[in-house]
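With one protein chain withheld, the remaining protein chains of the complex are depicted in position.
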Amino acid sequence: MKSRKLKMGMVGGGLTGFIGAIHLRAALMENKIELVCGCFSSKPEVSKESGRFYNLPDNRIYSSYQEMFAREIALPEEERMDFVVIVTPNNHHFEPAMLALDNGMHVVVDKPMTFSLEEAKILQQKVTETGLILAVTHVYAGYPAVKEMKTRITAGELGKLRRIYVEYPQGWLAERIEIESGNNAGWRTDPKLSGKAGCMGDIGTHAWHLCEYISGLKVKEMCAELNTFVPGRPIDDDGTAMMRMEQGVKALLAASQIAIGNANNISIRVYGEKGSLKWVQEDPNKLFFNTSHTPEQIIYIGGDYPYLSQRAQWNIRTPGGHPEGFIEAFANIYRNFALTVAAHKAGEHPTAEMLDFPDVNDGVRGMQFIETIVKAGWNDDTKWVSWVE
Amino acid sequence: MKSRKLKMGMVGGGLTGFIGAIHLRAALMENKIELVCGCFSSKPEVSKESGRFYNLPDNRIYSSYQEMFAREIALPEEERMDFVVIVTPNNHHFEPAMLALDNGMHVVVDKPMTFSLEEAKILQQKVTETGLILAVTHVYAGYPAVKEMKTRITAGELGKLRRIYVEYPQGWLAERIEIESGNNAGWRTDPKLSGKAGCMGDIGTHAWHLCEYISGLKVKEMCAELNTFVPGRPIDDDGTAMMRMEQGVKALLAASQIAIGNANNISIRVYGEKGSLKWVQEDPNKLFFNTSHTPEQIIYIGGDYPYLSQRAQWNIRTPGGHPEGFIEAFANIYRNFALTVAAHKAGEHPTAEMLDFPDVNDGVRGMQFIETIVKAGWNDDTKWVSWVE
Amino acid sequence: MKSRKLKMGMVGGGLTGFIGAIHLRAALMENKIELVCGCFSSKPEVSKESGRFYNLPDNRIYSSYQEMFAREIALPEEERMDFVVIVTPNNHHFEPAMLALDNGMHVVVDKPMTFSLEEAKILQQKVTETGLILAVTHVYAGYPAVKEMKTRITAGELGKLRRIYVEYPQGWLAERIEIESGNNAGWRTDPKLSGKAGCMGDIGTHAWHLCEYISGLKVKEMCAELNTFVPGRPIDDDGTAMMRMEQGVKALLAASQIAIGNANNISIRVYGEKGSLKWVQEDPNKLFFNTSHTPEQIIYIGGDYPYLSQRAQWNIRTPGGHPEGFIEAFANIYRNFALTVAAHKAGEHPTAEMLDFPDVNDGVRGMQFIETIVKAGWNDDTKWVSWVE
Partner (left out) sequence: MKSRKLKMGMVGGGLTGFIGAIHLRAALMENKIELVCGCFSSKPEVSKESGRFYNLPDNRIYSSYQEMFAREIALPEEERMDFVVIVTPNNHHFEPAMLALDNGMHVVVDKPMTFSLEEAKILQQKVTETGLILAVTHVYAGYPAVKEMKTRITAGELGKLRRIYVEYPQGWLAERIEIESGNNAGWRTDPKLSGKAGCMGDIGTHAWHLCEYISGLKVKEMCAELNTFVPGRPIDDDGTAMMRMEQGVKALLAASQIAIGNANNISIRVYGEKGSLKWVQEDPNKLFFNTSHTPEQIIYIGGDYPYLSQRAQWNIRTPGGHPEGFIEAFANIYRNFALTVAAHKAGEHPTAEMLDFPDVNDGVRGMQFIETIVKAGWNDDTKWVSWVE
């Protein structure tokens, strides 16, 4: 009997990076997805070694993604991969994603979705045409506390929004480590591989996405400054942006990769006319909620807390006090994606909870964010730059 | 081709509790284990529904564990389960564990290992006789920060130890919720199902285990007081113990289930002649390290931190700042257990890192802890009670 | 015109210690007290130097407290000291306090109030006979957050109390520094100067007082263990006690001076049938308040917070977010004492807020605490020891 599990193929994600194994664990955790094949590296021997480590049979470990799609599509439908996850450098997102869609396979792709905005728009059109599902792993949107925050803001608990602070400081690129091997800095600081932005492409996009996802509002204009602090680096490693959003909301975005002492310290604070909410990723299972003239509330995340919204509960696995983390946030994106794909296969409508993952439209806006902040951030003359469509 | 993955069967863990799904995710995450069968509840319809939810075919969903072992052992070796995980109330740990071992299957069992110390000793003897592997899920020993703490203490970074504070406050039993349905309180507060101790069996054992695991020292004597604060409850829901350990170390253990505002707030602080270390489970990816006359150090947990020990690194999945949590701690126990079983099957010696999971001897000492603290804690006459062997 | 300020004389508190200057700042801050004279050390030259540093004229700097009282009483009433503050080692509290009272002067004395319980009772009788005012500086009772906590507990916000954890870990005596000069360890670890208890006299008394003050309940029985971890030290430097209080409340007290990494980390957590409150001195301007099934509340301390009680507000100086600390807690004791003395001088009744400072009865109970814990803590045979009256 055929397993009901979705069958996943992987492009990239070999043992030499860390993010592939994270995606894999997140995908597997819910017992709704199984890894059936992959091309884990552009180097065949690394791909082979990685696939074997992941317990794949040799005949499902491929040397190129082109080979993978060609060979998989030839398998009986109950054996072949249902979707691909793409965890390569940015310049290798577009082609395998297009090829997957052309072969009728769904796609999960790491962020930023593509190398350029042009690619993003083509991909968006392809998704529309094929009706297939594409998820972009803006992982922070997968945290249950973020879901709770979004739900409360949507429900008006803060009143009309006014001010947002979102930031993502890191310190790991404070030195020019990209000229050494053995780390993940190389392609991220090379514009030919990562695209127009460095810091802003890698982590600024996360901060921007969190800001729009939680508030439900879009950025309209931006005044920014990008910086390269490390000599010799050909791309931004730091930057700030004042952002004007819909409904008069003002947001301040700061991202840096030279902020020594910060690992992945993304946080967001949202202030409205009636109250505020704050979330910090490195301590992810709580929200700080304030209204005027009352004690501060710490809203803890846990399956047994009756005060949490349905949207948050749907994305929680443990009772209070048993921390969930980064892999579970990824797993929420994979689980919701898998349920949506399953509904699609069954000809059913996915629920709003199932559809709650970043999709191709988020991916396009992410590329527009990069275009806009690069345009605004390296320009001393024009103060306010409109969102680049 | 046969998958290299270990095949897991499950006893208990149906959808009505939460802990079964936690075990399952932890087991699956590393792609080294697959769920192949289970008897998820003593109610056949719950078992059936749970198994289907877990994507099992109907012919591998059983109505009793006796049926499960009988049917599985009849399957070809490459199909049948390799080990069982037992996540039932305490009074149903012993029989399925014994039956599994008798059928040549390895065992993972939740803590406390058995209903009584007598059962524990029989199980210990059976494990010895069969040479099979048994793991007890004292989950807190699975956290990488705990591994780091143990490693540093073993290496003498604190000097000779003096004083330990370990505590596990919870608040969920502050009211007599066990008389209502729909929660996990029922069997935990019923001595016929949970054994001699309530609070001390459920969470006191965790605190005790953390204390002995991290320090590498054993408790010798105990002076204790157990309490039942909630009227009508026939078992302890709170207690404290002063414990005299090997080498003159004094430990203070406090556990409570009526401490409103605490979810699973287990923490441990260890003081030696030269320094101290502190860990708090609800914020699990850091250690506080102090020596005299120097600033406090926060030792963060992350795969990219060069100052962490090999033992900790072995149990880390993410780079710094991307929190791991409760499920990953469980996953470390499952992963190390699985690697040990695989080595066993291959006739190889597992490494020290693989063997780093709580085993049947921890299980026996856990039952002795319960015996000792019950003897000491309800007794106003004798101050110091020796460890019950 | 005579100033309306109270005139203070000082015994002890010279420049070689730190606590004298703390008392002085606390006394002066509210402009209700002025320093007019003192005998700051048993060494005349240190007394002289200290007095001059404190801007006293030479004729009000004395070489002995006997001389001070004799000379001051001979001054016109509008010039002479109104009260004395005694900040000497414990063995020199009793005599100057008695002499002050005999001369009609009020007294502020550091804790523990005396060297022995016998002295304490004599002093209590003398206070009663003279009708004069005596304050004991159990400083932690002076924090506004502690006042808020007491008020809420008294008002029943936690329901009937069940369990208290109070602890005071320090690390500064982890080595035998008392054999060197230049620190405050000498007399504190010498039973001839400090009394029967070391750690428990110096800081255990603070923890005990906080426990009784906040709960409004008295300790009835104690089961304890005292320890001396540092070789050669003739007195306890660590200990724990399980305490049975009125109304069935169980308290756990832990104090240590060998807990490296802790400075003055006194904290208290109180659990009742309906909720809990927690306070930590090193972060003193907040309370953590929990009831079942609701988010945690952080109750911040600030003059502009409408949800705070009158008792707390009376003891607050700054708006929220501008931290008050240790000196202000002392200042609350001095301010309330001064207002009580002023009312006494004016023949008026002080208000309940004015009388809210530790008095001679707290001092006597503090000495009984020391007697009880020493009796219980060095005794392996008797489990429960009744409070020593």
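Going in written order, the chains are labelled A, B and C, and every chain counts its residues from 1.
Here is the rule we go by: a contact is a pair of C-beta atoms (placed from the backbone, for glycine too) under 8 Å apart; a residue touches a chain by one contact, two chains touch by 3 or more.
As the structure is a computational prediction, the values presented were derived from the model and not from experiment.
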Among C:K5, C:R176, C:R244 or C:K375, residue touching the chain not depicted: C:K5
Contact residue for the chain not shown (choose from B:G232, B:P306 or B:G347): B:P306
Interface with the undisplayed chain - residues on chain B: 289, 293-300, 305-307
Positions on chain A where the hidden chain makes contact: 162-163, 165, 167, 171, 174-175, 223, 225, 227, 229, 238, 240, 242, 250, 252, 254, 256, 258-261, 269, 271-276, 278, 288-292, 296, 379-384
Contacts of chain C with the absent chain, listed as residue ranges: 1, 3-5, 18, 21-22, 24-25, 28-32, 35, 54-55, 57, 170, 172, 262-265, 281-285, 300, 302-304, 317-328
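Simple rule for what comes next: only the chains that are shown with their structure count from here on.
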Set of chain B residues in contact with two or more other chains: none
